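All protein chains but one are shown in place.
Chain lettering (A and B) follows the sequence in which the chains are written, and residue indices restart at 1 in each chain.
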Amino acid sequence: MTALLPPKPPALPDGSERVRPAAAGRSARSTRPGLAWTLPATVFFLLFAVIPLIAVVVLSFMSWRGIGEPKFVGMENWQELAGDPVMLKSLWLSLLFIVLGVATQTPVSMLLGVWAAGPQRNRAVLSAIYFVPLLLSSAAISVLWRALLDPNFGVPSQFRWLFGDGNLFGHQATAIGVIIFVSMWQFTPFHTLIYQGAARAIPQVLYQAAEIDGAGRARTFFSITLPQLRNSIITSVILMVVGGLTTFETVLILTNGGPGTDTTITAFYMFEQAFRRFDFGIGAAVALVLVIVATTISLIMVKVSGYDKMRSTLEGV
Amino acid sequence: MRNNRSWLKPATAAAGALALGMSMAACSNSGESAASNRPENEVHVLVYGDAANDVERAMVDKFNETSDVKVVLDTIPGADYQQKLQTVIDTDSAPDIFFNWGGGSITDYVDAGLLMPLDDFIEEDPRLKDAFLPSVFDTAVVDGQAYGIPMRGTQPVMLFSNEEVLASAGVDGAPETWDELLDAVEKLKAAGVTPIALGGADEWPTLMWVEYVYDRVAGPELFESALAGDTEVWDSEESREALGMLRELVDSGAFGTNFQSVKFTDGGSASLLSSGQAGFELMGSWAYSTHQDAAPEFVESGALGYSEFPTIDGGKGDPANLVGNTNNFYSVLANTRYPDTVRDFLKLMYSDDFVQEQVAIGNLPTTTNTEQFLDASADPDYARFQYGLVEQAPAFQLSWDQAYPPSATPAIHGAMSDFFSGRIDEDGFIAAMQGL
């Protein structure tokens, strides 16, 4: 239905962010909802997400194994983490996962999304099949792929020329590759749908104009489709980054952080410290590092893209 | 900057909530959970979720017919059992009775004063101790006091083989010595199969090889000293000899080249053996029922062989020594509300009915009356072989990852797996074990 809306005039000048544009109209003021409308969600979120998060902050300064009283130990957990090579490695791995995740999922889902936005009927059927991975839980997907990639009975055993002895989980590069691939398998449908929706909403006049200008397919894509998808790219990338940072079951089931600690990303390291070494203090500190990194990245992206300031998503087209 | 100010408000709010969070953390742990906070007329039993639950559920139902206080069985999906237990054990939601592996799996709880010494129960009813094989019962004795009653069964590790594969490769039966094993590895390699299946991706199957070689070379004393705190033993000549032998075995290609990608827990390594692509697998006694479920024709045809771990010439350890899961145990929370019900429930663990049913599903309880029921087992020969091993073993070493507290498990598994994959050498392994 959004496609029916007329194209909007160019963006409002940046910098006017906190002053409502006069165009919004004074007469509509009476229909503006007050802050009370935000209360239920905000209070609920404070109660079940923010307060536990604050407790995590407190816990990161404590020594606690789940039994007996937690003891305040000051900066001890943080000092230990600062000197922990696995912690630093896990951060680099997390960043690598994000970069590779975005780099693999974005082109594929954009290509598929733009293709699926086309009119042919068979595309609807295919799109429906593409969507199925989204219906499966991460745990189920990981179990499925783990069985499929067994070196002696799975896919690698049928394609020896490609996989050699199939020791995919014995080397860092291939183990990372597997996780990236499985994440791609799982999340591409979601991003494809985002792009499909966005591509369908691109006004056809733009393409007709390009055709008249004699622009080739590649040029049309780069000068019309890509810029028109800008907001979708931002949304999609933000979600990929957050998803990449919090990847957990996939690592747990596929590689268990191995070989060695070669796929131990920060989210998994937190789990290992808290629930395998039962050091809830250190686990809390790792969790906080994760939250801080994720927050910083989101903040940067929100700032750079101006996401929070968009009055309308049509802005900036 | 303007933005700094806009972040001030949430910061203040956070400070307020901080106080709240702290008081929350404090109150959830300050008070000893009084017995009165626990559910009325219920005794909760927390148990590892697997195929044995059916028998346990039937037993609970029967017990409840005559008991005013009802027993409630809570099963936790296997892989997550330990996490769950550690999270609830010091709260009001703790169970009254819980499943464990004895040894290191309960020492932390004993130290924290959470568990009830069972000596009073045993004084009232000596069968709670006498009915079980002593080598098994002692695994759950901490500082001279009994903290666990054996339940379910014992699970020694043994060498399983595919007799057909061995025969066609010209290997003459199960190897009795280390040299025969190395010889068999060469022959199996020549025959084009993986000599030994190893679920290296699970890490713990690797540990079984290390445990046995250490036990055979240095005897059980080396690990006991290490566990008691003398970490110098890891750097001893015997320790290095054991590591050298393991290195030689791995480097000879005994486990193939892709064992780091093979799992036992998804059936990968067991299928290698049952489908004739591997000659041996070292695994806990449960592998028998794994094969029975996943490849019944392999078991029925008689191709599945089982034997003791080979002897090692000049080694200090008794060749009859075992490693593995000595047994499973039930331990009791000190603040249980209904100790009498708990005691009566624990008595069932040595009852004829329970033992019989456990034997029938392939578990091997270690009670003194087990032997008379072995004929009722699914495979009496296998049950008798296994029972004989346990009864005659001078020492039964609890798996290292169970002997240490659970918090050490990742480090132990990591060291084993890194050593086998060549990521660390002997020195690296020794340093890792000394760092526990």
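Please note the rule applied: a residue touches a chain if its C-beta (ideal position, glycine included) is under 8 Å from a C-beta of that chain, and two chains touch if they have at least 3 such contacts.
Simple rule for what comes next: contacts and distances are computed from a predicted model.
Visitor: Tell me the UniProt name of the left-out chain, picking from "CheW-like domain-containing protein", "Membrane protein", "ATP synthase subunit delta" or "Carbohydrate ABC transporter permease".
Guide: "Carbohydrate ABC transporter permease"
Visitor: Looking at B:V43, B:M59 or B:I76, which residue reaches the missing chain?
Guide: Once the missing chain is taken into account, the touching residue is B:I76.
Visitor: Can you tell me which of B:F63, B:F160, B:F264 or B:Y382 touches the chain that was removed from the display?
Guide: B:F264
Visitor: Residue by residue, what part of chain B touches the chain that was omitted?
Guide: Counting only chain B, the missing chain is touched by 6, 9-10, 21, 24-25, 27-28, 46, 48-51, 72-80, 83-84, 87-88, 91-93, 264-267, 270-271, 274-275, 284, 286, 289-290, 293-297.
Visitor: Touching the absent chain: which residues on chain A qualify?
Guide: So the residues of chain A touching the missing chain come out as 1-2, 5, 18, 20, 23-25, 27-35, 37-38, 40-42, 44-45, 47-49, 51-53, 55-56, 59, 108, 111-112, 114-116, 118, 123, 126, 128-140, 143-145, 147-148, 150, 152-155, 157-158, 185, 188-189, 193-198, 200-202, 204, 207-208, 217, 231-232, 234-236, 238-239, 242, 245-246, 248-249, 267, 270-271, 274, 280, 283-284, 287-288, 290-291, 294-295, 297-299, 302, 307-314.
Quick note on the criterion: only the chains that are shown with their structure count from here on.
Visitor: Give the list of chain B residues in touch with chain A in this complex.
Guide: Per the touch definition, chain B meets chain A at residues 14, 17-18, 20-22, 24-25, 29-30, 83, 86-87, 89-90, 108-109, 112, 114, 200-201, 203, 256-263, 266, 268, 271-272, 277, 406-407, 409-410, 414, 417-418, 421, 423.
Visitor: So in the complex, which bits of chain A are touching chain B?
Guide: Going through chain A, the ones touching chain B are 46, 50-52, 54-55, 57-59, 62, 65-70, 143, 146-147, 149-153, 165-170, 255-256, 258-261, 272, 275-279.
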